[in-house]
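The structure is given below, and queries will be raised subsequently.
A single protein chain has been removed from this complex, and every other one stays in its place.
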Amino acid sequence: MAETTGTAETQELAAEAGGEEGVRRRDFINIAAISAGGVGGLTVLYPLVSQMAPSKDVLAESTTELDISSVEPGQAIKAIFRKQPVFVRNLTPDEIAEANATPVGDLRDQESLADRTKEGRENILVTMGVCTHLGCVPLGAAEGENKGEYNGYFCPCHGSHYDTAGRIRKGPAPTNLVVPEYEFASDTVIRIG
Amino acid sequence: MSFPWAKQYEPANDFTKFLDEKLPLPRFVYNAVGAGYPVPRNLNYFWNFGVLAGFCLVLQIITGVVLAMHYAADATVAFDKVEHIMRDVNYGWLMRYAHANGASFFFMVIYLHIFRGFFYSSYKAPREMIWLLGVTIFLLMMATAFMGYVLPWGQMSFWGAKVITGLFGAIPLVGEPLQIWLLGGYAPDDAALNRFFSLHFLLPFVIAGVVILHIWALHIPGSSNPTGVEIKSESDTVPFHPYYTAKDGFGLGVFLILFSIVVFYLPTMLGHAENYIPANPLSTPALIVPEWYFYPFYAILRAFTIDVTIPFTGIVLIKAQLLGVIAMFASILIWFFLPWLDKSPVRSGHYRPLFRKFFYVFLLCMAILFVCGGAPAYEPYIMLSQIATAYYFLHFLVILPIVSSIEQPKELPFSITEAVLGKDDKSVLDKPAAAKA
Partner (left out) sequence: MIRIGALALGFFFFATVIFWSFIPGAYTHFFGEHPPKAAEKVFHLEPKDVSFSFDGPFGSWDAQQLQRGLKVYKETCAACHSLEQVSFRSLSEIGYTEAEVKAIAAEFTVPGVNPDTGEAEGRPGLPTDKFPSPYANDIAAAAANNNAIPPDLSLMPKARKGGAPYIYSLLTGYQDPPAELLQKYPEAKPGPGLNYNPYFKNLNIAMVAPLTVDGQVTYDDGTEATVDQMAKDVSAFLSWTAEPTMIERKRTGFWWIGFLIFATILAYLSKKQVWSSIKGKD
């Protein structure tokens, strides 16, 4: 049959004219083959995308245990959690009173000190040391640093002032310093993450 | 150039019409690997390896870019970083095994592609430029593969780098300073590792560029075919798409199955156990050999074991080591001259009985070189590799030119159509539109 017709094109046309049944079968097998190729290609994308996600060694460091027994009232420590600074502050009774004296309704991001600490351990304030504005590290955790107008933390990049409960009071930051997920593993050890 | 009967690209809608006017990329693809490229209708499966080689290059670039995201070219951590990829990175093991074995499969495909060219004389006029660019790609691939093998910084990486850069040390006068300059030190270390990484990343993109030239040059005369008879009329060709896209799709499937069996079940089969021992400059492995795809050329390198002297005077003309280096490079550079060494007017080995016999002897010679290249340097391998090396050069430089002058080729078919169908409607040639442009 092919010998008699001259070109590929006319042969193709001839085959198409050969009957609806033939056309359908041909189309089906070609579409199936192309779809299988597409499915294979998409499957390959999965490992290519997931290789960029955190690797096992990074994930293993996503929880950090911290001994806070040496933090005296009025002091704070800086630690590293997920490669970012975390502040743990042992509040003095004055600082707690100062935080509680502020009406929650007046705040930009309305949270009380109790919301931001664990029950019974309201003197331990754990916050990320990452300004919620653009991610700078606020001052105020170390001895002698500028604590800002509200006696908490002060971000030197764009002048955000946080109070003793780490809540935003003045400046461009939109929300309070983030309190990471944590729990007391024992009286003196907290497990963050 | 294209054949007058090649299909023309027709933009289907306003968007493709817009695109065709401003940036005719779809037209370009259509004419390159689409229905607009008429291809001989009689290509056999040996013609699949060009597309497969292109696929391998893409595979190597993608997996390579991924690996580079997790690797560090520092002699103190490179080995550990590779293990980090294998253990901690999500699907890192897959990326690395695919990349390492991908190199092997790339070379397998390329060797089949090259030997297809040898048998069917794909290098002959009017396709000399395609061949020259192809040999250039092969040389670039060898450089890339060599530098890539250094990156895991295992024992074979280190000693391979040391031995191969040592080859340049054999060059008279400038050798030693050249070797030190290449390594950026007196032995492979951070400097060498970093520059190898940098170049290993760069060269694949250079290869991709030369591949584009290779394909461009291919589209000037069009593809060769198993009869070696040039295209005479439209009935000799079919459009690349769908005929050869379908055939290449099937070929790709078979290739991927074989590749996946190795990657998932035999991933270390083609490597060397020594490379899982961290590089140690104080201890040489018992047997230093390159990756398998360099074996034949490594055998040629080692075949030269004695200085060339003026007989009975003891005056050294060329050191054995240097002769080996020259021979190894010459063994590939010789391919550049192939279009002018083999002047037989007949292309295909099918119609050249004498050439075909010598072709099979040449395959045997390559097999012997392959075995010798992976073997330790003692008898009988040295003697074998010497004889095979001699034959290798004899084949290209003496046998091919002589065979092409004295051979009586078999009668060629009138056309591809006749070769396929047993007859050709010669009247098509009278049609002006179908005449060979």
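In this document, chain identifiers A and B correspond to the written order of the chains, with residue numbering beginning at 1 in each.
The rule is simple: contacts are C-beta pairs under 8 Å (C-beta built on N, C-alpha and C of every residue); 3 or more make two chains touch, one makes a residue touch a chain.
Predicted model, so just to flag it, every value in this text is computed and none were measured.
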Touching the absent chain when the full complex is considered, from B:W181, B:F250 or B:Y360: B:F250
Sole residue of B:Q321, B:S348 or B:S415 that reaches the chain not shown, by the stated touch rule: B:Q321
Of B:T16, B:T136, B:T284 or B:Q386, the residue in touch with the unshown chain: B:Q386
Missing-partner contacts on subunit A, residue numbers: 2-3, 8, 11-12, 14-15, 25-26, 29-30, 32-34, 36-37, 39-40, 43, 56-57, 60-61
Where the unshown chain meets subunit B, residue by residue: 41, 80, 83, 86-87, 93-94, 97, 238, 242-243, 246-247, 249-250, 252-254, 256-257, 260-261, 263-265, 267-268, 273-274, 276-278, 286, 302-306, 308, 320-321, 323, 327, 330, 337, 340-341, 343, 376-379, 382-383, 386-387, 389-390, 393-394, 396-398, 401, 420-422
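FYI, only the chains that are shown with their structure count from here on.
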Subunit B-facing residues of subunit A, complex: 2-3, 6-9, 30, 33, 37, 47-48, 50-53, 55-58
In the complex, subunit B residues that touch subunit A: 5, 7, 41, 62, 66, 69-70, 84, 87-92, 94-95, 234-235, 237-239, 242-243, 246, 249, 421, 423, 425, 428
